[in-house]
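A protein chain is absent from this complex, but the other protein chains hold their places.
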Amino acid sequence: MWFVGARGSVATTATVGLAALAEGLAAPVGLTTAGPEFDGVALPAFGDLVVGGHDVDDTPLVERARRLASGGMLPARLVEAVAPRLDAVDADLRLLPRTPRGTQRDEIERRAADIRDFRERHGLARVVVIDVASTEPLPADRPEFHDRAALEAVLDDPASERLPSSTLSAIAAVAAAGAPYACFTPSLSLGIPALQDLAAESGVPVAGQDGKTGETLLRTVLAPMFASRGMRVLSWAGANLLGGGDGATLADPGAVQSKLVSKNRGLHDLLGDDVVTPLHIDNVPDLGDLKTAWDHVHAEGFLDTRITLQTTWSAYDSTLAAPLVIDLARLLSLADGAGVTGPVAELGYFFKDPWGSDVHAFARQADDLVSWALRTAVRRSAAQVA
Amino acid sequence: MWFVGARGSVATTATVGLAALAEGLAAPVGLTTAGPEFDGVALPAFGDLVVGGHDVDDTPLVERARRLASGGMLPARLVEAVAPRLDAVDADLRLLPRTPRGTQRDEIERRAADIRDFRERHGLARVVVIDVASTEPLPADRPEFHDRAALEAVLDDPASERLPSSTLSAIAAVAAAGAPYACFTPSLSLGIPALQDLAAESGVPVAGQDGKTGETLLRTVLAPMFASRGMRVLSWAGANLLGGGDGATLADPGAVQSKLVSKNRGLHDLLGDDVVTPLHIDNVPDLGDLKTAWDHVHAEGFLDTRITLQTTWSAYDSTLAAPLVIDLARLLSLADGAGVTGPVAELGYFFKDPWGSDVHAFARQADDLVSWALRTAVRRSAAQVA
Amino acid sequence: MWFVGARGSVATTATVGLAALAEGLAAPVGLTTAGPEFDGVALPAFGDLVVGGHDVDDTPLVERARRLASGGMLPARLVEAVAPRLDAVDADLRLLPRTPRGTQRDEIERRAADIRDFRERHGLARVVVIDVASTEPLPADRPEFHDRAALEAVLDDPASERLPSSTLSAIAAVAAAGAPYACFTPSLSLGIPALQDLAAESGVPVAGQDGKTGETLLRTVLAPMFASRGMRVLSWAGANLLGGGDGATLADPGAVQSKLVSKNRGLHDLLGDDVVTPLHIDNVPDLGDLKTAWDHVHAEGFLDTRITLQTTWSAYDSTLAAPLVIDLARLLSLADGAGVTGPVAELGYFFKDPWGSDVHAFARQADDLVSWALRTAVRRSAAQVA
Partner (left out) sequence: MWFVGARGSVATTATVGLAALAEGLAAPVGLTTAGPEFDGVALPAFGDLVVGGHDVDDTPLVERARRLASGGMLPARLVEAVAPRLDAVDADLRLLPRTPRGTQRDEIERRAADIRDFRERHGLARVVVIDVASTEPLPADRPEFHDRAALEAVLDDPASERLPSSTLSAIAAVAAAGAPYACFTPSLSLGIPALQDLAAESGVPVAGQDGKTGETLLRTVLAPMFASRGMRVLSWAGANLLGGGDGATLADPGAVQSKLVSKNRGLHDLLGDDVVTPLHIDNVPDLGDLKTAWDHVHAEGFLDTRITLQTTWSAYDSTLAAPLVIDLARLLSLADGAGVTGPVAELGYFFKDPWGSDVHAFARQADDLVSWALRTAVRRSAAQVA
């Protein structure tokens, strides 16, 4: 497992959690792949997953973990218990320059080299790269986004406007290092037409985008209920309060825009474009990593009757995200072993904005994921036998 | 359609609504069977459904409807617009004595005669009987509940302790009148071992029990999310506030007990028996038919993290129930036409405590319902051709 | 009573309500001045209040009232019962041009003439003018706002940038017509330094600004609790959902800004400037006039403990505002009769942003209001005797 944003809240929580799982200090609560439906599916054991990654920050990992513990998100004694493992991971983290120099091709190559080096050093069968870096503002459209050759040219041109870092990391993983890749953020990443076929060509499975953890998860669970019962949802308003690193990032109007678009996509897909969906994300530093989201749904029922539903969801966001990240690493490893390539639609279960799929209804996604995992496990055994 | 409890809030709303649908004064909002998944399934048209029923009260239907309108549940002008149809239905309602005399067999026969008479008078292909009467206290267990012969004997014994009225109505419908039957209440009805095979023997389809409309619907939508994501639900507390007829009935500790048991069944089935599930229903007369339910869910996530979800659902209960009652009439009519007999597990979609099924997860039920409807429609066409 | 914005939701509700009170069709629920603390205070009787006003729209009042009734805010039969009174009021409403011509002095004089004419036609002792027109964007500061002479010059200069309509109406009432005046909106009105002494000079009492009805009322009730108990409020976030005319107006970023500033003022005054107070108002047309506001308060208690409070307030906004408007008319009439002039600090009870006062704590305001009313009643009797 290679994290882009390896010292962030999600990555740190995943790293601490993986260490705790490996040492038997924590139960696999919050992991989908630990459920009974996955019994018999050959996924990598927690103890076999090794963590490395990139970040633009170099605060020691154990330091980041302690801060999360003091904010109430992680048990303090757990952090201390796995501190040696965190220090070991630290040795596998590579610092990215905040403003890279040279051509973008060089930068991609340097990032890919770090990944390959990590794979070799640890003698790993494969490295799954997961982007959990800070959300970037979405750039304006550009001609080279629609033309592969133009894009390649830009990579070699030191004077051209730079692609977002998420896109460079995605290319490094998929094309240059041949690594399965998941994008857990709403950043641009592979989301440009010219890169649509990159993963399939490179022969690796990819999955995205923007982890579906709290309010959005709830929405894609609840919206199908209204649809099935024939109730007409008129509006679905949302207010999100959070602090922490993600809160600070999303206080930037550019970054928050990527997130808002991603969050409302499922609702419109499930309920139609007429639903009024005001949505806000506020940075409330005193709340730390404890995110609170309030939703207000107004639906019309039989004979013009007014139905309202309010939900308040409150959870430490990164402890929701971290197990999904581990799930993704295990499932992409399975997929890669089975020879799956390109965007894996069934991994849409984990995302607000699923690549390769229009399915947002959570129960449907859950069914699809389980049967995909079973099929893929069979395919993999077949592959191994052959 | 024959309602037991025909002058109650649910039945009155369904009758008003059916009239409005028949006259094109209302859109089929809130009806599952009006959804696109049911396109092509040959269900009875709204205009072809005729309403009759039993009640122990004889307030004119239009009077009941006006009371509901003044409480805000129904649009007043709609009630006036369909008043002539309500008066017509009134002529098809039969008064039940609050304390019937004679043997229970006689009482059953009198109820069945009313139903048969209604069928003949209107020249109907079939009459679907739906129990929407006041919730009864659950009686203590008795030996004859477990022995069909003993039960039959009791029916002829004028001195024996009486069965609940819901059971008499169910036997009247299913066995004596040969009518498809649905139990929308948590009352005893067919829920005794000795009557388990009654519907299959009588050659009619039946469905139950206790309509799943508000808080319980939400719970069976949300609980599978926690399960799928591996979160451990520790407690799920609920508070229900309602007035109206149902509120007054449930202020009786005996009656509310039937309801509470029924409401919590799905949660334990979906999440296990360890979940702590305090639940209250309070009669708050000033709220009228507008029911408000607050739920508080506490789950444990990854690394012992605390997750809480609160939901507040607020709706006019009978406008949630009425379209389901119409859906049930249409689907049981389809089933009967296709020769389906006994408890229809797939109609569990509509109930808190599904007969013939252990499936409570709502999305699963929705899938099952749709594919059952399609299969049954095909079976019916085949039956008609043959 | 002379309404600026006389055909709006608040004014129409107040007019319907006053008619209903006068005819004994409604109880004085929601009125502060009908409470036992005001027993013996000589306030004008409901039947003695006559309504006139300005608006830029000319939809008949009964039409506006019917729309409000169909949205659920007013009982339909009440509107019909008072329809003749509404038609009578219609004859006393004067249309304002949306873009007035001529000098601003002319415009002021025309508005004042309408008010004087109304007073004479009905033989009224006094006319209280209340601004309940649409919220205006706040204009940028200008030199003439700080210099009375410059301001007067501008009024005569047809080429100068125009003052907001609320300011013209306020000057018309206070200076030109000598009428007591209340500003129920967050618009500029008299809120410019050069007009600070206008009311005192003109010898009339004035009160403002921006009616305190729902969420803000709650906040000024709750905030003093935290302060008294020594809890440190860290953040107070708010989300407001509303449709109706006010919702549409506040969808304009300029107008909403006036409102947001006004809404947060009390909180900072009561809890200090460090409290983080994100606040949103969303136009959700399907909600109509039923406003729903969610607040989330995070406070620190003893030994760094986390305290959270959420509130959800839901009410028809104009039925909250209308009785306050009637209260204000009665109390300003009392004040004027007692010779009170200038901003009445104790009427701050009714406002988000009280003129002449820094007191926001609601209970304190309530105490102050009652004792002011008693003192003023005594002063008035003395004045009448003398």
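Which chain is which? They are A, B and C, in the order written, and residues in each are numbered from 1.
FYI, a residue touches a chain if its C-beta (ideal position, glycine included) is under 8 Å from a C-beta of that chain, and two chains touch if they have at least 3 such contacts.
All values derive from a computational prediction rather than experimental measurement.
Visitor: Can you work out which residue in B:160, B:292 or B:357 touches the chain that's missing from view?
Guide: Result: among the candidates, B:292 touches the missing chain.
Visitor: Touching the absent chain in the whole complex: find that residue among C:60, C:139 or C:224.
Guide: C:224
Visitor: Which of these, B:22, B:237, B:261 or B:374, touches the one chain of the complex that we don't see?
Guide: In the full complex, the listed residue that touches the missing chain is B:237.
Visitor: Which parts of subunit C are in contact with the chain that was left out?
Guide: That gives, for subunit C, the contact residues 13, 16-17, 20, 26, 28-32, 34-35, 73-75, 78, 217-218, 221-222, 224-225, 227-232, 300-316, 319-320, 322-323, 361-364, 366.
Visitor: What does the interface between subunit B and the hidden chain look like in terms of residue numbers?
Guide: Touch with the absent chain occurs at residues 234-235, 237, 239, 241, 276, 278, 280, 282-287, 292, 294, 296, 298, 308, 310, 312.
Heads up, the rule we're going with is that only the chains that are shown with their structure count from here on.
Visitor: I'd like to verify one number: the distance from the centre of subunit A to the centre of subunit B, where each centre is the average of its C-alpha atoms, in whole angstrom.
Guide: 43
Visitor: Could you check subunit B for residues that touch two or more other chains and list them?
Guide: 312
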